[in-house]
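Some notes on the structure that comes next.
Shown here: the complex without one of its protein chains, the others still in place.
Right, subunit A next:
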Amino acid sequence: MNLTDLLRMSLGNLKRRKLRTFLTVLGVIIGTASIVVMISLGLGMQNSIYQEVEQSGGLTTLTVTGKSSGDTMMGYDGQNSDEPTKYITDDTIKEFSQIEHVKLAAPMYQMSGYLLKGPYIGYIQIVGTTREALENQNIELRPGGSLPAENSGQLEFVFGNGLQTQFYEKNSGKGYWDTGEMPDVDLEKDQMFLVLNTQAYDNARSGSGFGSGDGGEQPGTRKAKPAQKYVVHSSGVVAGGPDSYNTHFYNAYCDIDTLKMMLKREFAGTAIPGQPQTKSGKPYKFFAYTSASVKVDDLDEVDAVSQQLRDMGYNVQSNVEYVESMKSQFAIIQAVLGGIGAVSLLVAAIGIANTMMMSIYERTKEIGVIKVLGCSLKNIKQMFLMEAAFIGFLGGVIGNIFSFAISGAINFIVGSSGESMGFAGNISYIPVWLMLVSMGFAVLVGMVAGYFPALRAMRLSPLAAIRNE
């Protein structure tokens, strides 16, 4: 018997029992869909992590921190090592760049600042670094944007694409997250005022009460020096709208030397907040950076370099470690999620076996007849295996279509709230290989479930057909 004949007979038999076939296929659909959706969730998470890693300089970039300096939004946890004793200064950066396999060592300084624009005040995270380090981060800018110029004396920013969500109305104190209305701030075009001395500015505001902030001269309190406002504008904005989260979402990047210069001017005579001080409150001569970004030229050397940096007394964080720890976490998550899905497919497999068994009992006579008429044992087995496989295949295909629908729905529902949870892109992601593998798996499950019934059919005695009742 050739393949098309076998197929025709198998399909004819399935068609004959439409409802039963449908119910059995339904089991496989649910099984396949649950596996695919579950795994797609794991993959989606994995993808967003990888994306994040890619955005923050890939796997070969190390973040080196010394004794804390600057004020950062993210607290570095000192869990894995003792508190480092050294600061990261210009000298250390130089030292780092001497290390073998280090392609680039750049200082980073993070601090918070205010941006003023009309009735709005934006609480921003300023990240100062060198142009090289910014280039290394592969930040994709909106068309027309460029990275900040070096040592221009004018502070220029690359704004994160979600920065306008950080703006609040001065009077009401309400922002995007409260009202759901996007503040009327154009990051690309608007001129804004930058406040570096946030403490003085806060003091001034609380001293004079709310409501006087129209950008004019602040009366200020009797403090030594009122907060200066600097006119700044953007040199570029990170690609994407305020609804697509990425690692640069809330950051404002600028040139570190310019930032340093401005800080020194702003806080002349006093210690810059966050900078190390002597016991008497006087600043040191050097400027301590928050961290250093060290780019290693070879992925295999990342471990060696980070060990060397640790030996020098610094904390080192690399994306490799991050990814490694994430990987093992994802393996567990995916195993659990996939396991849940697999249970339902197992149930579906039992369903297939049951259906095939029933159909063989029903068709005992028919099987006997075709045996008497000369249908070979192999053909009979193939016929039943094919039926079972087809149930699996049909379930696999529809299950995948179904999964796409579910996945789309999940992404749609979670998508709007996803970015605030820190997920970049889609939470559920179905790659082509997952589709193909799941379909193949469904067919395989069908065939395995159908194998013993098929053997049974093959071994049925042809005499059963001859016997007259």
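By our rule, a contact is a pair of C-beta atoms (placed from the backbone, for glycine too) under 8 Å apart; a residue touches a chain by one contact, two chains touch by 3 or more; residues count from 1.
The rule is simple: contacts and distances are computed from a predicted model.
Trainee: Can you pick, from "NADPH oxidoreductase", "ABC transporter ATP-binding protein", "Stearoyl-CoA 9-desaturase" or "PEP-utilizing enzyme", the UniProt name of the chain not shown?
Mentor: In UniProt, the chain that is not shown appears as "ABC transporter ATP-binding protein".
Trainee: Decide which residue listed in A:Leu163, A:Ile370 or A:Ala454 touches the omitted chain of the complex.
Mentor: Once the missing chain is taken into account, the touching residue is A:Ile370.
Trainee: Among A:Pro276, A:Gly408 or A:Pro462, which one touches the chain that has been omitted from the display?
Mentor: Once the missing chain is taken into account, the touching residue is A:Pro462.
Trainee: For subunit A, which residues touch the unseen chain?
Mentor: 1-2, 4-5, 12-13, 15-16, 365-366, 369-379, 461-463, 465-466, 468
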